[in-house]
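With one protein chain removed, the remaining protein chains of the complex are shown where they sit.
What follows is subunit A.
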């Protein structure tokens, strides 16, 4: 992966201003996404994990400009998406698609499966109705649905099947890159495994790149090549999945991994638990955002925000004391 990455995100930020509902005065700023940077290579999966409210879904939407970013760069195949006008953006969008979490609300209940799956083609134009229908049948078949069900409506399908419809829609315009926003989180485990396998097969077949947003750390480990951990709008650590899960450097990553339930009752035991709650991204603390919950926080952590810096090969971490913590752990 020495070539230029397919997608390159630099200093991406989105701050929402909160106004008082009556007076209209600014009450505060939610720094939903703050100076986020990462790369995704061709055919690569980057997992994005974090707890609710950490900005992972917002990040996914910023990449597609479903929400307009405030600052930063999103270089896709060398072009900055944030500088494109509406027409250019439309042309690029066919290469970038998204699969949403909720298979119930992300499909229009009044549209047939055919309409849903062909909508991206219709928007892009240049295809006859018959070609679009053929493509929809092919796609349904590819994602493991019966192509004869093309005239049915979403309510006639189960949750897992609906998620497959959502995946077929994302594939319709022949994308290079798909944002999977909690795409398997709402599914039962037995169905979840099927959809994960499907996503991996499709990736191999079409050489897709994924940004796989999820809160389930074992699912992310399974599907990703590299993993980025977010806390309160900022990326605190990025590394190859083996490095991240085997030797996490950021105290938050360590806490997150320690919170995963054990795989077997024999492995039970008291482990270090993270106290406190996820702080609010509304007016975050001046220093490291994790400092309030961090068991290792010192004065400097409360004053200076740590920058994301390289630590070993392709392992980046945003902690002032990453080396020290590593030494303690060893």
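One rule holds for everything that comes next: a contact is a pair of C-beta atoms (placed from the backbone, for glycine too) under 8 Å apart; a residue touches a chain by one contact, two chains touch by 3 or more; residues count from 1.
Everything that follows uses one rule, which is that contacts and distances are computed from a predicted model.
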Name of the absent chain as recorded in UniProt (options "Autoinducer 2 import system permease protein LsrD", "Peptide ABC transporter ATPase", "NADH-quinone oxidoreductase subunit D" or "Sulfite reductase"):
"Peptide ABC transporter ATPase"
Selected residue (touches chain absent from view) among A:191, A:282 or A:297:
A:191
Looking at the full complex, which residue from A:149, A:221 or A:302 touches the chain that isn't shown here?
A:221
Residue of A:27, A:123, A:148 or A:260 touching the missing chain in the full complex
A:260
Residue by residue, what part of subunit A touches the chain that was omitted?
51-52, 158-161, 188-194, 196-197, 200, 215, 217-219, 221-222, 245, 255-256, 258-268, 273-275, 277-278
